[in-house]
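Note that this complex is displayed minus one protein chain, with the remaining chains in position.
On to chain A.
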Amino acid sequence: MTTLSQTDSLSSGQRWLRALTEKLSGQNLAETFRQLLLPAIGIALFLGFWHLAAPQVQTSLGAFPGPADVLEQSGQLWQEHSNQRDRAAQFVIMQEERNERILAETPDAEVKIRDYPGAPTFIDQIFTSLGTVLAGFVLATLIAVPLGIIIGLNRHFSAAINPLIQIFKPVSPLAWLPLVTMVVSATYVSDDPMFEKSFLTSMITVTLCSLWPTLINTSVGVSAVNPDLLNVSKVLQLSFWTHVRKVVLPSSVPMIFTGLRVSLGIAWMVLIAAEMLAQSPGLGKFVWDEFQNGSSESLSRIMVAVLAIGFIGFLLDRIMLLIQKKVAWNE
């Protein structure tokens, strides 16, 4: 107890200093070096190989893009994005002036400022994709975790629903997509829709494909709760809700999070494929549009997108891992 309060009373500066000295101590330094150097060597070798191999692959759109082409195109994509932002800002100013004129003529006229209707840039597409994948993933989690708990708690229910899970789990997003598109078009009818139909289609497809790992892991985690704990719960005659909250959930959290991590990875992969096929806005559409353009820059631009997709997927996984470490007690 005393040691604990001592550590707490250390100022953050001191703590940081201590962490630094620990890092710089001989053994740790070697460890950090190893952690950084080996991946760096791996990446350098890959870039070198890519640089040498790319020009050997000739396509009808020119040689396969090397790292330099890709770097140049990423600069250009960024430039296009900032140009577009400038134009959007001008567009708003133009509207404000226009609205002022209208208001000067007819003071009670209804005016509003609209978003710039220009084509979305690469950066816009990244954010669209991120938004869609998170929405789909959250929806999948909201369905999969409660359902998984029920399956895990009830043997009979589990037996009844298991065949369905086994059949739907391996279905590719591309098979769901036409069905989802038609159902969304038919059922989501409103004069002033809150969401775009294309967003809903991608999101639901992502949900359908990504809920299975969470569902299965939750049910396994719940059914594997230590029998001693279950007995305690029985002896104390805990109500259903208290039982779930105090006994079941805490012990199955690590399993649930492992499932969530796999789900998010799948969600991201599924989304790109769905966007490509359904032509809904996002990175998938960017790739397909560039493929259709067939210009001499198309391949480099697609390669930029490929790297961006990979990098974002990696970041998403790291974020999940961080959250998992915070909430999982057993690691």
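Quick notes
Keep this in mind: a contact is a pair of C-beta atoms (placed from the backbone, for glycine too) under 8 Å apart; a residue touches a chain by one contact, two chains touch by 3 or more; residues count from 1.
Criterion: contacts and distances are computed from a predicted model.
Not shown: a single chain whose UniProt protein name, out of "NADH-quinone oxidoreductase subunit L", "Helix-turn-helix domain-containing protein", "Nitrate/nitrite transport system substrate-binding protein" or "phosphoenolpyruvate--glycerone phosphotransferase", is "Nitrate/nitrite transport system substrate-binding protein".
Taking the complete complex into account, A:Ser185 is the one of A:Ser185, A:Asn226 or A:Ser239 that touches the chain left out. Residue-wise, the contact with the chain that is not shown comes from A:Leu61, picked out of A:Leu61, A:Val253 or A:Met269. Remark: the residues of chain A touching the chain excluded from display are 60-61, 114, 117-119, 185, 196-198, 277, 279, 288-298, 301.
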